[in-house]
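Here's the structure, in structure tokens; my notes come after.
One protein chain omitted, others in place.
== chain A ==
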Amino acid sequence: MTTNPQVRLVTEIAAQFRHRPQDEAAAEIAAHIRSFWDPRMRSQLLAHVEAGSVTDPLVLAVVRLLPR
């Protein structure tokens, strides 16, 4: 199965922050995504989360911090 590029990327980003407390990590990742991702990439990530294809708790915490 091919992973969606945005899901794959956010998972890779999350891996960089797992050594930090989850709330801090989620805030930093969300800030990173706001700074560097085109809005359509964010939308695609949100769509995948809403479709239930993302289960990583850190990624889900990140998504909660992103603008809809």
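In the analysis below, a residue touches a chain if its C-beta (ideal position, glycine included) is under 8 Å from a C-beta of that chain, and two chains touch if they have at least 3 such contacts; residues count from 1.
The working rule: contacts and distances are computed from a predicted model.
> Could you check which of "Formate dehydrogenase subunit alpha", "Response regulator transcription factor", "Simple sugar transport system permease protein" or "Carbohydrate ABC transporter membrane protein 2 (CUT1 family)" matches the UniProt name for the chain that's left out?
Record says "Formate dehydrogenase subunit alpha".
> List every residue of chain A that touches the chain not included in the displayed model.
Residues of chain A in contact with the hidden chain: 5, 9, 12-13, 15-16, 18-20, 32, 34-41, 44.
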